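To start, the structure itself, in structure tokens.
Excluded from the complex is one protein chain; the other protein chains are retained at their positions.
So, chain A:
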Amino acid sequence: MDEIIRYFFDFSRLSGYWPDILHGFLITVEMSILTVAIGIPLGLLLAVLRLYGIRPLNALIIFYIDLFRSIPQLVLIILAYFALPFSGLVLSPFTATVVALSMVLSAFAEEIFWAGITSVPKGQWEAGRSTGLGFNQTLAYVVLPQAIRLGIPPLTNRAIGISKGTTLGSVVAVPELLNVTSSIQSNVANPTALTVGAMLFLALFLPFVRFTRWLERAYGHPRH
């Protein structure tokens, strides 16, 4: 038992690697934040556009969300990095990963926002419009606040799930946390780096997971 603990927590083996680990951690944090900061607003924009009921546009939006919800994230990252250059678009590994993940998140976010918007009762629209508020005003002040509130718990879950996909960036050699720590592991033939990696992932995602729990409790039984 002692043996095992010493094996997994042998921090002496990591001297000199700490800057790399920190750098990997920061890249993971950056990619996660960018994925959420691009994916969720993009999803909201798509849901709102879909509301205008422009047929060809809606067909495109639905194609987009179905596509990005069905392709595995790993495949998308590889495509973004290795296939897009053939169409003249060369992305860095970092950018390719963020683009792929935020598109996936935007597709799921669109579905969540859309479900939220359509579950706001028709009477809310009618109340707003009957007081002279325009379509966009009713959407902005009456419908979206309710739709977003409904969407927050499932959105946070999705955002966490997809942000964890930043680890997939290692396939295109993004020096993110998992990539860094697993290569240190093979360099020094000791898994302590992975232990550190796991703890850092925990430090990054656990607060979010707790936040969702809190949200679910706060919004699970709507008080107003």
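In this section, a residue touches a chain if its C-beta (ideal position, glycine included) is under 8 Å from a C-beta of that chain, and two chains touch if they have at least 3 such contacts; residues count from 1.
Assume contacts and distances are computed from a predicted model.
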{"item": "Name of the absent chain as recorded in UniProt (options \"ABC transporter ATP-binding protein\", \"ABC-type polar amino acid transport system ATPase subunit\", \"NADP oxidoreductase\" or \"Serine/threonine-protein kinase RsbT\")", "value": "\"ABC-type polar amino acid transport system ATPase subunit\""}
{"item": "Candidates A:Val142, A:Val172 or A:Leu204 - the one touching the absent chain", "value": "A:Val142"}
{"item": "Interface residues of chain A (partner: the chain not displayed)", "value": "121, 123-124, 126-134, 137, 141-142, 145-146, 149, 222-224"}
